[in-house]
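Apart from one protein chain that is not included, each protein chain of the complex appears where it belongs.
For chain A:
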Amino acid sequence: MTAPATHGAATERRGLALPSSIDGTLVTLVLGAAILWFAPAGMGRYGTYVLSLWLVMSIAVMGLNLTLGYAGLKSLAQAAFMGLGAYATALLTSKLGLNWYAAFAISGLLTFAVGLVLGFPALRVQAHYLAFVTLAFSTLIWLILRNEQWLTGGVFGLSNIPRPSFLSVKLDGALEFHRFVVVVTFILAAALWWMIRSPWGRAFMALRENPVRAASLGVDTRMYTLLAFAIGSAYAGFAGALYAPLVEFIDPSPFSLSQSFFLLLMVVAGGSGYLLGPFIGALLGVVLPEWLRVVGSLYLIVFATIVMLLLIACPQGVSGLIERGWAKLTGKAGGR
């Protein structure tokens, strides 16, 4: 809470309605979904694709936000979980001809289950040791994706991944699929909103703030640690299940360790522990580099500079900045 709140007339649409009241968050989600439903009009296929990619990454970041921002567990395996979901969906739909909805559910269940198994070490090790465990897991998954060519296509990847249909409507077009992504993202975000408000959410936050105290108050820390990690991983699986049909091609590179770091950056830059933070974080991570294409070959340098300045100016991410700005405007103290 020490950083100055001077920078940033942040005009982020979602952020404007981010008062301390959580119901404002839900209103923002509904409004955001409605706007995004119509947003691609006149944007062309490229703009629509980038919007869809942004939402898909937001889902993965939402999951990591739950693990890191709410439960305080540092995971470096989010991209690996996303890869598990993406490959599971791609294989089930393109090789076995399963329908996408079943593949989506299986991807979520699979990553949830693997998250549970991987979460066990989280009970024994804390902080950076957990990061090491997840780092090892991330590398392991990447090696499997790359080397088990009979299953995953290895370095050549899997292509021609079919897009789902809704009732009898084909979602092959960019706009149709974008709207589908908007709906799925909204449902997942609303589910998370509900979860955070529930006793579960409070238990997750208690884990982050003071695990010993949480345990003394009767919170089953073992169960909640596992749940936070597994649910966060399942969100990565859901994101992967959307990523595969969006790009229609997957290979191991988007699920490597460096991508896990990038997802972590999105959580922190967006504001960890804020429900809308992941959307802002993913906006910075996915859409900002595309906007910066006008500056030509310097765009990665400009991007890195913006992110660094942002983190210096507001260590709590954009959401923290907006919250403090809002508190100043209304004269109220902000809360999470």
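Rule of thumb we're sticking to: a residue touches a chain if its C-beta (ideal position, glycine included) is under 8 Å from a C-beta of that chain, and two chains touch if they have at least 3 such contacts; residues count from 1.
Definition applied: contacts and distances are computed from a predicted model.
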Undisplayed chain, where the name is taken from the UniProt record, one of "PDR/VanB family oxidoreductase", "Na(+)-translocating NADH-quinone reductase subunit C", "Amino acid ABC transporter substrate-binding protein" or "Predicted Zn-dependent protease or its inactivated homolog": "Amino acid ABC transporter substrate-binding protein"
Hidden partner chain, touching residue among A:Leu29, A:Leu53, A:Ala77 or A:Val219: A:Leu53
Which residue of A:Ala33, A:Ala88, A:Ile141 or A:Val247 touches the chain not shown here: A:Val247
Residue ranges of chain A at the interface with the undisplayed chain: 44-47, 49-50, 53, 146-147, 149, 154-157, 159-160, 243, 247-251, 253-254, 290, 293, 296-297, 299-300
